[in-house]
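Just dropping this structure here.
Apart from one protein chain that is not included, each protein chain of the complex appears where it belongs.
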Amino acid sequence: MSSEIIADKKLVKFKWNDQVIEAPEGENLLQAALDNGIEVAHYCYHKGLPIAGVCRMCMVEQTPGPPRPFPSCNAIVAPEIAVRSDTPAVLEAVEWTLQFHLVNHPLDCPVCDQAGECGLQDYYMQHGQYNSAMEDQKVHKKKVQDIGRGVMLDAERCILCTRCTRFTEYVTGTYELGIVGRGDHAEITVHKELENDYAGNLVDICPVGALTSKDFRFKQRVWFLEDVATTCIGCETGCAVNISQNEVGVYRVLPKYDHEVNGHWICDDGRSIYKHVSGAGRLIGPLENKSNLFIPITESATANSLRGNSQKFILSASLTNEDYANFFSAFKGEKDHVALYRLPSMGKEFDGILKRSDKNANTRGAREAFAKAGMDHSETGLQDFLDNLNAQDVIYLVVPEIIYDEDHFMTLLKKINKAGKKVALTTTDNLQALDAFDYLLPLPTFLEKDGHLKNFQNRDRKLSAGRSYGASNRDIAFYANWLN
Amino acid sequence: MTEKFLFTAENKAKYAEYLTRYDDVESALLPVLHLAQEQNGWLSSAVVASISEMMNIPAIKIQQVISFYDMFYAHPMGKNIIQVCTNISCSMYGGRKLHGELLEHFQTENLQPTQDGQITIQKMECLGACEMAPCIRINNDYMGPITFESAVKKIKELS
Partner (left out) sequence: MTQDASSANYKDYTLLSYHHISDVHKLDIFSKAGGYETMKKCFAMGPETIKEEVKGSGLRGRGGAGFPTGVKWGFFSKDRTQKKYLVCNADESEPGTFKDRYLVEKCPHLLIEGMIISAWALGVDKGYIYIRGEFYHQAKILEEAIQEAYSAGYLGHNICGQDFKFDLYVHRGAGAYICGEETGLLSSLEGKKGQPKLKPPFPAIKGYRGYPTMINNVESLAAIPWIMRFGAPAYKKWGTEKSAGTKLFSISGDVKKPGVIEVPLGIPLREIIEDYCGGVKGGNLKAVIPGGSSAPILTAAESMLATMDYEDIAARGSMLGSGAIIVLNDTRSMGEVLKWTLEFYHHESCGQCTPCREGTGWLDKIFKRAENGHGQASDIDLLDKVAANMRGRTICALADAAAMPTQGMIKAFRGELLTFIEGQGQEERGRKR
């Protein structure tokens, strides 16, 4: 019973406070307000989950309508209604409901990761600002529980909005979370531990610091972070994400609502795609392998060592459409000097929610670009390419930013061993396998370039450049023809 | 070591009959829990796992239900349950005092089985028998108006 916009319902006009709004008839009233940029305090309502109506914050009065304030999440748009969220009765209801929320809530703000994006903090500033009359002993519940899949539970902070229990019931159907007990001793609990692939979303939907990310825990205050709206490169789904970063580093990946592709969620694999971006292993320049120690070397020195041989390339299938186009524009070599390495499929073809087995972010873009350039993008093409490698060749291998199957990658590395010189075009140096290479040359990460990826729907998904944490000024197009 | 919980043959038949009363399986959960508790004394995790499997209801839902109701116990109970009403009419006629005296006499805490495992005493809200205040339930039987002495006597007579 989630409130997706019903495309074929007729639009009607109604009033919210003094504003005239247009929304589909029968649409959820609260959602209609939110869609029109109106701020309505709420906790339990979430567009991607069934209605609960338990927090009692989203109160409004309506004429014609019920005789007293009611929650707008349990109402629908009808033509010519006049809805008010600013009457004294409503404001008092909201203030007191907030006060009730805070009766037993622990004042953990100084040590709580949610600070700065906390529903209680935010609404307190807007609707609270009262002198607390609560001098009594608060109810204590179990804190600091590692409930699996990188999620920490603090039952005391929980406001029992039921978003998380509804998530594991209706979105993943895995039923790990529930509420036991009655009254103010009701408590969120996990049956054994979280076992689904979407547990990270629980942290996002929790309005307070009851469910927090173990990965993000205590690492950074959110008001020091900026968000970059980009696309996940974890598989061919191409979920829209917001990645939080600042000058110190990158901290986390959050889903960005996208009606066409991922809705409200991302999978747990997508949560860790940021880790290599600002990690210690980022290349800030070319590196030369001297007895398995990587020493900085200049670009020109590298170029000199590699000049004169046949330059061959194995591209990854997670580069952008623009990367491929620019590469093939610049590349002047033989048609059989370029091949495509695709990460192997993993898991179910489609898990029914978001995850797909093709772990390459741009299979379609790569194949289209190869075909357009008259190049062979097939698996057999790659095998032929590898069979034909010899000591006269310099092989450039674009190292995928995220490698799920190291064995599969190692097999590839064994096969390029017979090349004379091996160059890894890579973002980081902290892969053991890179010891096989003579040189490491830097590429920007997905978070340091603009561009597009073609996802499973053949939609162009946008990558946006955020801050730079390493050498990000050389793309594959540069290396396509850099020695001439 | 958790033993698997299985219904006795007689209870299996009752279980099957309960299912016929409803148009879906989940509705039968409360009567099934009553049945399981009658057999097992309390609703252990083995019971939960077994019922979860039998009825195809996620274990967390069963856990929630057990924790919600005063008559379902997720911890071991004494052989007999002594419920003492402490609501208005019964408190007026000594129900709370009785509850405290029984706890002291049998040297136990509320909802904690006695040392010998014979009884558990439970503070309850209105039992719907206010005309016989103060009123208690010994297992399924209502008794009232009850005095401390007669309550102790009746409890001692239990097997």
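In this document, chain identifiers A and B correspond to the written order of the chains, with residue numbering beginning at 1 in each.
Please note the rule applied: contacts are C-beta pairs under 8 Å (C-beta built on N, C-alpha and C of every residue); 3 or more make two chains touch, one makes a residue touch a chain.
These figures come from a predicted structure and were not determined experimentally.
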{"item": "Full-complex contact with the absent chain, from B:L111, B:C130 or B:V152", "value": "B:C130"}
{"item": "Among A:L34, A:I159, A:L202 or A:L343, the residue in touch with the chain that has been omitted", "value": "A:I159"}
{"item": "Residue among A:H101, A:R166, A:R342 or A:R461 touching the omitted chain", "value": "A:H101"}
{"item": "Sole residue of A:L49, A:I81, A:C164 or A:A186 that reaches the chain not shown, by the stated touch rule", "value": "A:A186"}
{"item": "On chain A, residues whose C-beta touches the chain left out of the figure", "value": "51-56, 59, 68-69, 74, 92-93, 96-97, 99-101, 103-104, 133-137, 139, 159-160, 179, 181-186"}
{"item": "On chain B, residues whose C-beta touches the chain left out of the figure", "value": "21-24, 26-31, 33-34, 57, 61, 64-65, 68-72, 83, 86-89, 91-92, 124-133, 137, 140-141"}
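In the analysis below, only the chains that are shown with their structure count from here on.
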{"item": "Centroid spacing, where centroids are CA-atom means, of chain A and chain B in whole angstrom", "value": "48"}
{"item": "Chain A partner contacts - residues on chain B that touch it in the complex", "value": "58-61, 63-64, 67-68"}
{"item": "Touch list for chain A against partner chain B, complex", "value": "175-182, 189-191"}
